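With one protein chain held back, the other chains of the complex are shown just where they sit.
This part shows subunit A:
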């Protein structure tokens, strides 16, 4: 690293002890941040400082730190994952910020995602939606012959585009209604376009849509904020496909 220029960043971070605490913003200053720090590494620096000072570090979710697990979840300056196109928080770098910047960091906010602590929220509701129908039932055992089921290339591509969803919940966080339509739309669609998914298509979409409601997610009003928030570029066309699948399931 040739570049030794460092930045001082002002942070306004949501602190909340547990689900029942009302929570509030705290101001912090972190020094010695380089453009090579990732956003999470910058928070690691902050937490080192806090621990040295005998204070509680800021709790935040993360795991892979390479943009594939969907754990990292922070709303940065009002934008889930910080607003850089197709980028998760862990892949966001401090070179996107400037010396002296003030950055607001908030947790995902949605009724269906209760806050566990600080920036950590409980996203179990997304698992409940998957449990309601985000699978295909099949016999395990012998591996089927390759190409025994022919899948047209466009259908395979469409399914893969939908399957890019990493289940992070940014779409819910970005939605002014706290709706999970982009997530659920992607999950419904990835099966709906494949032959293996057709058998259970009706019950899948019906049950997953019902699960969204039971989990307390809001309704879609087609703001398309979810698509802007999604770090995987999931398109709202998958919401339209889910609506279509849902209509088809009525007959």
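Just so we're on the same page, a residue touches a chain if its C-beta (ideal position, glycine included) is under 8 Å from a C-beta of that chain, and two chains touch if they have at least 3 such contacts; residues count from 1.
Everything below uses one rule, namely that contacts and distances are computed from a predicted model.
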{"item": "Listed names \"Iron-sulfur cluster assembly ATPase protein SufC\", \"Aminotransferase\", \"Succinate dehydrogenase subunit C\" or \"D-methionine transport system permease protein\", with the criterion being the UniProt name of the chain not displayed", "value": "\"Succinate dehydrogenase subunit C\""}
{"item": "Absent-chain contact - pick from A:6, A:47, A:87 or A:177", "value": "A:177"}
{"item": "Which of A:12, A:116, A:163 or A:201 contacts the chain that the document leaves out", "value": "A:12"}
{"item": "Subunit A, residues in touch with the chain not shown (by the definition above)", "value": "12, 25, 75, 77-79, 83, 104, 106, 109-112, 175-179, 181, 209-210, 212-213, 216-225, 227-228, 235-237, 239-247, 250"}
